[in-house]
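Sharing a structure, written as structure tokens. Questions coming.
With one protein chain held back, the other chains of the complex are shown just where they sit.
Chain naming follows the written order as A and B, and within any one chain the residues start at number 1.
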Amino acid sequence: ASPPGKPVIVKCRSPEKETFTCWWKPGSNGGLPTNYTLTYYKEGENIIYECPDYTTGGPNSCFFSRKYTTIWTIYVMRVNATNKMGNTASDVRFVDVTYIVEPNAPQNVTLEIKKSQDREAYLWIKWLAPTLVDTRSGWLILQYEIRLKPEKATEWETHYAGHQTNFKILNLSPGQKYFVQVRCKPDHGFWSQWSQEKSIKIPGDANMNV
Amino acid sequence: ASPPGKPVIVKCRSPEKETFTCWWKPGSNGGLPTNYTLTYYKEGENIIYECPDYTTGGPNSCFFSRKYTTIWTIYVMRVNATNKMGNTASDVRFVDVTYIVEPNAPQNVTLEIKKSQDREAYLWIKWLAPTLVDTRSGWLILQYEIRLKPEKATEWETHYAGHQTNFKILNLSPGQKYFVQVRCKPDHGFWSQWSQEKSIKIPGDANMNV
Partner (left out) sequence: PFCPNGASCRVSLRELFDRAIIVSHYIHSLSSEMFQEFDAQYSQGPGFFTQAISMCHTASISTPAGKEQAQQIHQKDFVILVIHLLRSWTEPLNHLITETSRLPKDPHALRAKAVEIQQQNQRLLEGLDKIGKLVDPEITDNGDYAVWLGLPALQSNDVESLLFAFHNMFRCLRRDTHKVDNYLKFLKCQIAYDGSC
């Protein structure tokens, strides 16, 4: 038996800059029942707090609800592993909620073949911001990326759509079936997962060649 | 001959939240030379003032320079028409400069085709804040909107550019001529007119399908 190995705080994420969760990877438990606590203080203060909720985020996690989430300061946190033989603390992790936003995927992706004014057909893609995210208040400004590929292809073709929530794809092959996905990212933060795959078949007679 | 008809204060606008102008429409002059004066008092005061400058804003106008402009204060104003046969006052108009800000259109709109690192061409639009507006001090913050359309199209495509004074437009059709206009609005106020139309032809060989 020995004191516990050193835990590591591996990831902190916020889906909408209003709440956030941190996860850690336990070290070895030294062959003994080991207990983990997450403690933190906020930069500019010297009160040490303990994790408010160890369950919502699943095993080895700490969930900070709105009540415990602030964007005005940096969290300085550490995980402590304790067993009968002693305790071991993780390295310190600094967390600024604004920089750890990983939104959910965009929703309501819809595909449509449209005809441009000079009779060329093009694929028109539309989508909505992910749930939970309040883009109205300017609290979270999202940028988007689209990827599509012909049915049998292995390589995706990606297009950056900036802050637009619609996009036009030109010169696709008539008669071909395409799969389309969209993802999003806040200005400071991480790309979401890709949205559910949507597919569309380009009509055989469509004149897609602009 | 008869007393003058009732004048109407038709519009008050501030271009930069530092000065403002009101315009009125005279009623009938009753067939006699008619003189117009604009009088006002300010919320919380009971001193009656007269318009400080009847000329700068053109005919039937009153211009309030910085010296006479206070924001977050209600001006209770009236126009009085007087001729030999009598005088007629307009209805009272309540004006708070805070809510009448409508800037002039953005200026120096320039268009350019540029190539991104992955050799994709895109349309790069740049412009300057309208004249007279001090966006440096932070007293007035402007947001911008762009609209463009292919030469023969009737529908404009608009893009919100936030506080930037440049914007990148992706996936335009090679060989097509586009018209572009920009307008601006204070964070809380009215949209300006659209800037003068500028046009650009996308080179035929440009690979715009980012």
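Operating definition for what follows: a residue touches a chain if its C-beta (ideal position, glycine included) is under 8 Å from a C-beta of that chain, and two chains touch if they have at least 3 such contacts.
Everything quoted here is computed from the prediction, not taken from an experiment.
Asker: Which residue among A:Thr56, A:Thr73 or A:Gln196 touches the omitted chain?
Answerer: Selected residue, touching the omitted chain: A:Thr73.
Asker: Among B:Thr37, B:Thr73, B:Asn87 or B:Gln193, exactly one should touch the missing chain; which is it?
Answerer: Counting the whole complex, the residue in contact with the absent chain is B:Thr73.
Asker: Which positions on subunit A touch the chain that was left off?
Answerer: Those residues of subunit A that touch the unshown chain are 43-44, 70-74, 76, 91-96, 98-100, 137-139.
Asker: Spell out, residue by residue, where the missing chain touches subunit B.
Answerer: Considering the whole complex, subunit B reaches the absent chain at 17-18, 43-44, 66, 69-74, 92, 94, 96, 98, 134-139, 141, 187-188.
Going forward, only the chains that are shown with their structure count from here on.
Asker: Rounded to a whole Å, what is the gap between the Cα centroids of subunit A and subunit B?
Answerer: Centre-to-centre distance between subunit A and subunit B: 41 Å.
Asker: Residue numbers of subunit B touching subunit A in their complex, please.
Answerer: 150, 152-155, 159-160, 162, 168, 170-171, 173-174, 208-210
Asker: Under the definition above, what is the set of subunit A residues touching subunit B in their complex?
Answerer: Touch list, subunit A to subunit B: 116-118, 120, 141, 159-164, 167-171, 210.
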